[in-house]
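For this depiction, one protein chain was excluded, whereas all remaining protein chains were kept in their positions.
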Amino acid sequence: MNTFGTLFRLTSFGESHGAAIGGVIDGCPAGLEIDLDFIQSELDRRRPGQSRLTTARQEGDRVEILSGVMEFPAGGGKLHTTGTPIGFIVRNQNQHSSDYDDLRDVFRPSHADYTYYMKYGLRDHRGGGRSSARETISRVVAGAIAKLALRQLGIDIKAWTQQVGDIACERDWTKLDLSRIEDNAVHCPDPVIAQQMEELILQVKGEGDTIGGIIAGVITGCPVGLGEPVFGKLHAQLAAAMLSINAVKGFEYGDGFAGVSQRGSEQNDKFKVESLKLKVDNNSSEQEDTRLSQSQLSTFN
Amino acid sequence: MNTFGTLFRLTSFGESHGAAIGGVIDGCPAGLEIDLDFIQSELDRRRPGQSRLTTARQEGDRVEILSGVMEFPAGGGKLHTTGTPIGFIVRNQNQHSSDYDDLRDVFRPSHADYTYYMKYGLRDHRGGGRSSARETISRVVAGAIAKLALRQLGIDIKAWTQQVGDIACERDWTKLDLSRIEDNAVHCPDPVIAQQMEELILQVKGEGDTIGGIIAGVITGCPVGLGEPVFGKLHAQLAAAMLSINAVKGFEYGDGFAGVSQRGSEQNDKFKVESLKLKVDNNSSEQEDTRLSQSQLSTFN
Amino acid sequence: MNTFGTLFRLTSFGESHGAAIGGVIDGCPAGLEIDLDFIQSELDRRRPGQSRLTTARQEGDRVEILSGVMEFPAGGGKLHTTGTPIGFIVRNQNQHSSDYDDLRDVFRPSHADYTYYMKYGLRDHRGGGRSSARETISRVVAGAIAKLALRQLGIDIKAWTQQVGDIACERDWTKLDLSRIEDNAVHCPDPVIAQQMEELILQVKGEGDTIGGIIAGVITGCPVGLGEPVFGKLHAQLAAAMLSINAVKGFEYGDGFAGVSQRGSEQNDKFKVESLKLKVDNNSSEQEDTRLSQSQLSTFN
Partner (left out) sequence: MNTFGTLFRLTSFGESHGAAIGGVIDGCPAGLEIDLDFIQSELDRRRPGQSRLTTARQEGDRVEILSGVMEFPAGGGKLHTTGTPIGFIVRNQNQHSSDYDDLRDVFRPSHADYTYYMKYGLRDHRGGGRSSARETISRVVAGAIAKLALRQLGIDIKAWTQQVGDIACERDWTKLDLSRIEDNAVHCPDPVIAQQMEELILQVKGEGDTIGGIIAGVITGCPVGLGEPVFGKLHAQLAAAMLSINAVKGFEYGDGFAGVSQRGSEQNDKFKVESLKLKVDNNSSEQEDTRLSQSQLSTFN
């Protein structure tokens, strides 16, 4: 099942050791201006090897859009979507299969090699395949185009590194300067914490090891009522999307697991005030959106 | 979007203040013996009001199966599925609408009343509707039938209360006696912790308040390779299912968020040993399954 | 696969010899007034045994809507949809299983008994099951509600009997008085042809036999561009819907098979004139709609 989404739908394909990674976006609205530089900048953010912190392998990922866009007006205008499916590919660089000869007889720990072998019956010792992190290229391209579409509706999505090992950026997101996420290699908006994260990663890397982390995100500008009850709830679909990314082990929204220790009266307070304000001001959408993007849409009865 | 699943698929309907809650199960294998007592016992477990710990409202939920089953052999045999869709309903008890008159002019905090009103444009002050906990009746019936089908494949699903407020049952699940989950009203397999949980809930209830909790679960007997890459990964679909339940705020599996502080070498070790064992013993499924399926889901109400 | 549709989606269940036939409509817009009398009148149209022409078995099919509707304003207002899934059932009358004892050892010709038996492995000699014509009850209820929704958009659907055996009503639909479809038992708008059809059916019935027929339909008021290229084309989805009805063997739209003998120049002429008019008048929608409802949206290159 390599398709995700309903109205805006990505079908993804490609292995790390094949010819290309790509996808098809079906349902993108027609008439959306496509900013290729933005898509490329998102691909560059995804790419490992940009700094001394990550693996050194250099990948120059260039997207080629094969369909679903045209210059408008025809012959010289800017690129726009046409309403038809957007096919795209990113070619893989030539891989030297001999680099993987030492993996010929082992299943790597914490990798999906063994599972793929048992499920499909073919062994590709070069590993990775669809379980390679390169698979996320398709998500990044589709996500970039989705961001362009959402931007027109005033919806903005931001994500950053909140924790690496035990180094955490614990301030509430409203206290962070999200314009500084791209200022450092670890994508943490707090420059002091970012420095500590970098040092930890370098230390762990020096020991030939790896370390885990937590990504935080906020969506602003959502209209009230996004998502479809009961199985298409926004946070349920977000959880599925996030946990379909390799190596992701957990998802929480709003207060998440921290809320377990709280009383209902503590959690309800904030909500009560907001809904009161909404009724008084008849001007709810902006604040409601924020609340929703923080994903505190809880019901208990 | 009130349909969940691909091969075994539940479509759910029903409001807490309507005539009935029900659903349609499509894709259930033919020839499965249907144990109505088991389905009813699962419904009874779901039902609030069984003990002094929860709300006092008494609900006697009886399922009626309308299609998809027949006595086999015809005329006197046991009930079996036929391969056709299984329609079922659970009637709601008569509700006194006047009970809700004090809600006529308010949107309840931490409820979905406001969101439903904004999304659909109709106001039902009796609240609840699809966002009532009664909606889970359909899930319980479909889940019970799924358990009957999985039991034939040697797959078993168990879940219990792991934490209430700050009272946690922290032992590894392999150290717990899961046969004792039903021994107490809080469904915690550790009787001492269960006692503490009960006391906390009664205390909070006495204060007119509520408290959160964490549910843990384990699935044993899974074959290697369940789920479909990349968007249909088993844990991604589980996350979507769990977060589509009212009031659930987070999902993690395996080590979950706790793994963030660990080094790759710590996490890999275990896996390496397992996969080594697998290769040596050619007897991998049970241990692999366990690793794959250990999921912890949080819900608080 | 007992679900049809995307935005407005029917999931159907129920066997002719089970407790009830029913369904779930997901995606119906909120705030639609539900005219129960209209739904019942559509069910009555479907019901056999209304006249001497069809089988004598009397069925009094009464629909019960279980969810997805409420009185609005609450407590006395008219029934409206709420945006949540609409569950409904029609109870089957008590069936005497002994009536079917002579079928215990045979598979009926032109029935699906044998196929069901081979596919699902259970034998129900009372036959029918999901392949009974009673399965269409769910379609009729969902279709009636769809008609109510489409009526608000100015879209109207009409269907009638165009041919029985060799007796055909061959006039173009624009020459027929479609208000007279319900005037006779065979649902043919031409009273003279209707009389001949009735006579043929009675004669064939007297011989203990049955005879085939053709249904024609027209949809007026469609906006330009309904349906989704390339696999969701309106006529492709209509064909799937029609051929999923028991005993339907063919589907054509526009000129259909008759167009095979025509030259492109004959067929193009009409279209050219229309599109010319559209450009000149800048008032295309109504005429285009008609053209679309006749389903002549052909492209050839």
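Letters A, B and C mark the chains in the order given here, with residues in each chain numbered from 1 onward.
As a convention for this text, a residue touches a chain if its C-beta (ideal position, glycine included) is under 8 Å from a C-beta of that chain, and two chains touch if they have at least 3 such contacts.
Here the structure is a predicted model, which is why all the values come from computation and not from measurement.
Chemist: Missing chain touches which shown chains?
Modeler: Among the chains that are shown, those touched by the missing chain are A, C.
Chemist: Of the residues C:G31, C:P48 or C:G165, I need the one that contacts the missing chain.
Modeler: C:G165
Chemist: Could you pull out which residues of subunit A are in touch with the chain that's been left out?
Modeler: Residues of subunit A in touch with the missing chain: 1-3, 9, 11-15, 18-24, 26, 30-31, 64-70, 72, 74-75, 80, 82-87, 89, 97, 116, 119-126, 129-130.
Chemist: On subunit C, what residues meet the omitted chain?
Modeler: Contacting residues on subunit C, toward the hidden partner: 1-4, 6, 12, 107, 109-110, 112, 114-116, 118-120, 130-131, 135, 163, 165-166, 204, 207, 209-214, 224-225, 228-233, 235-237, 239-244, 249-257, 259-265, 267-269, 271-272, 275, 278-279, 284, 288, 297-301.
The working rule: only the chains that are shown with their structure count from here on.
Chemist: Would you pick out the chains that touch subunit B and also touch subunit C?
Modeler: Neighbours common to subunit B and subunit C are absent.
Chemist: Can you work out the whole-Å distance between the CA centroids of subunit A and subunit C?
Modeler: 45
Chemist: Scan subunit B for residues touching two or more other chains and write them down.
Modeler: 1-3, 12, 116, 119-120, 130
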